[in-house]
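The structure follows.
Of the protein chains in this complex, all but one are displayed in their positions.
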Amino acid sequence: MAKYHVTTTINGDAVEFLCEPEQTLLDVLRDELYLTGSKEGCATGDCGACSITLDGRLVCSCLVLGVEAEGRSVETIEGMADGDQLHPLQQKFLDHAALQCGVCTPGVLVAAKSLLEKNPDPSETEVRYWLAGNLCRCTGYDKIIRAVLDAAAEMRGA
Amino acid sequence: MARVVLTANFALYTGGESELELEAESIRQLLRRLGRRFPDLAPHLEQGLAVAVDGQIYQDDWFQPLAPDSEVHILPQIAGG
Amino acid sequence: MGDMRYEAPDSLDQAVALLAAADGQARVLAGGTDLLVQLRSGLIEPGLVVDIKKIDEMRGINEEAEGWRLGAAVTGAEVGEHAALKSAWPGVSEAIELIGSTQVQGRATVGGNLCNASPAADSVPAMIAAGARASIAGPKGRRELAVEELATGPGQTALEQGEIVVSLLLPKAPAGTGDAYLRMIPRTEMDIAIVGAGVCLTMDSDSCAAARVALGAVAETALLVPAAAEALVGSNLDEAAMAALAAAASAACRPIDDKRGSKEYRIKVAGVMACRAARTARQRAQQ
Partner (left out) sequence: MNDAAHGEYKWIGTRPPRPDGVDKVTGRAKFGADTALPNMLVGAVLRSPHAHAKIKSIDISKAEALPGVKAVVSRDDFQDMPSEMVPAGEMMVNYRDMVRNVMAREKVLYDGHAVAAVAATSASVARRALKLIEVDYEVLPHVIDVMAAMKPDAPLLHDDIFTEGVEPVPDKASNVAKRIEIGFGDMAAGFEAAAEVIEREFDTQPVHQGYIEPHACLADVSEDGQAELFCSTQGQYLVRAHCARLLGMDVSRLRVTASEIGGGFGGKTVVYIEPVALALSRKACRPVKLVMSRDEVFRASGPTSGAHVRIKLGAAKDGTITAAEAELFYQAGAFPGSSVQPAAMCAFAPYALEAVNVVGWDVVSNRPKISAYRAPGAPISVYAVECVLDEMAARLGLDPVDFRLKNAAKEGTKAAYGPKFGPIGMIESLEAAKAHAHYQAPLGPNQGRGVASGFWFNIGGETCVSLNLNEDGTLNLLVGTPDIGGSRASMAMMAAEELGVDMADIQTMIGDTGSLGFNFLSAGSRTTFSTGMATVEAARTVIEELRRRAAKIWEIDVDAVVWEQGSAKPAGSNAGEFEPLSIAELAKQAGATGGPIAGHAEINAQGAGPSLGTQIVDVEVDPETGGITVLRHTVIQDAGKAIHPAYVEGQYQGGAAQCIGWALNEEYVYGEDGRLQNPGFLDYRIPVASDLPMIDTVIIEVPNPSHPYGVRGVGETPIIPGIAAVANAVSGALGIRLSQIPMSPPRVLKAIEEAG
């Protein structure tokens, strides 16, 4: 089948890839570029484990075609830490034991980061609704919510 | 003599007898003697069971010694999720 | 799963030409939140997918002489960030913002929610209540259609071969107008509406001068329910009017039993949602 040539930016790096038109951006990230931090939990946009940002907008990469990445800027969990410096959210997730199995964690972190960029001082309710599209089956969300609120406070310098 | 209690499913193969006394020094010996006394029960004692000795549950650990007055319960094996 | 072609034209004419030429084997890709799921499940195998997000005319939110115009490819997140639109049409805005998760909001579009023609689409009852009109482009040129006339059945629309919805117009509302949309879902998020109700009404001091009531997920398409509106007009939304509204809303339902809810449940709750939406709409109208 005819493949499409796509030029895009991923985590700040210029990237080129070939993909079939049916392949989702998640398929491309995982299978063509080996960026397997984004997970496929459902492939229908219902679990959020594949969350990324596309031109700064939080989306499920399973609901984006690979070809749509042409000329866009993609941010994934692999781009979240700065060298050996974890993002405050990543650190707080460790401090608060906000993960058990950890498979939802990359998506939750990417989503939480995009929340805090938009709203540095969210209420518990705002965090819960923003993250409603990120399913977690292990934690009951309690420690995740606490970690996000704590990271927000730290990032505000509070 | 150890006091042996069989749950209903095991008692099916003992003609309904669910409580009895047996001389045995270990779980293994007790299971063997049970099997000899109730041949229909014997195959059901080979696998898939747990044995409680004075409240302590053992699984696949038949070398546990029995006290003369031990109370032994033969139970189905317990797994989990 | 034949070879699928992907095109992303930057002009409406090109898009229409591509769709017209593709004899029904083509699909429009807006947000993709429905299309990609159908693709992955093998439900559809289009020979051509036309991505319309590069067409400027379909991306804007603008206030015009006749009212607010929303490009069909405007996403829920863009609506959510548009303060002026939200204060003009809070009900339509909240309905659009209810479509899916934060992630889905980043992709799902106004036009997509409409053209997917799900009877349970959240934005549709709110737009019908608001009297929204769809602007359509096709091989034969432009035409307009009231939103309630666009969907003809589950997954079915009045669009002809090669036609696409370009934008939606929310007409200028008279002073004292307020709108609201409410839905019933089992969870707090991430669900398809079991029942949805959109109400738009105009208050003249304490009396309801005009009203439109629309229901979702209670029939093969979203319904405009004139009888429900009549129950409100001339009243100050007193208990009697509310009871009449609930009765009219329930009476209009012709739902099915499905995995999401029973007929009886939908009929009963349609009245409840309509009343709650009406109260919120009045409050907004009187602010």
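What to note about this one:
Labels A, B and C are assigned to the chains in the order they are written; within every chain, residues are numbered from 1.
As a convention for this text, a residue touches a chain if its C-beta (ideal position, glycine included) is under 8 Å from a C-beta of that chain, and two chains touch if they have at least 3 such contacts.
In this text the structure is predicted, and so the values were computed from the model without any measurement.
By the touch rule given at the top, the unshown chain touches A, B, C in the complete complex. Note on the undisplayed chain: of the listed residues A:V15, A:V67 or A:V127, the one touching it is A:V127.
Of C:L145, C:A158 or C:M190, it is C:M190 that touches the chain left out of the display. Within subunit C, the residues in touch with the undisplayed chain are 1, 41-42, 184, 186-192, 194, 258-262, 264-265, 268-269, 272. Although one chain is not shown, part of subunit B still touches it, namely residues 5, 7-9, 12, 47-48, 52, 54-61, 64, 71, 73, 75-81.
Residues of subunit A that touch the chain left out of view are 1, 20, 22, 27, 30-31, 34-44, 46-47, 49, 76-78, 80-81, 86, 90, 93-97, 99-106, 109, 124-125, 127-129, 131-146.
Everything that follows uses one rule, which is that only the chains that are shown with their structure count from here on.
If you sketch which chains touch which, the pattern fits none of the simple shapes: not an open path, not a single ring, not a star, and not all-to-all.
The pair of chains sharing the greatest count of C-beta contacts is A-C. Distance between chain centres (mean CA atoms), subunit A to subunit C: 29 Å. Against subunit C, in their complex, subunit A makes its touches with residues 1-2, 4, 21-22, 24, 43-46, 48, 51, 54, 57-60, 62-65, 67-68, 70, 111, 114-115, 129-134. Per the touch definition, subunit C reaches subunit A in the complex via residues 1, 3-6, 8, 29, 31-33, 36-37, 39-40, 49, 51, 53, 75, 77, 100-104, 106-107, 188-190.
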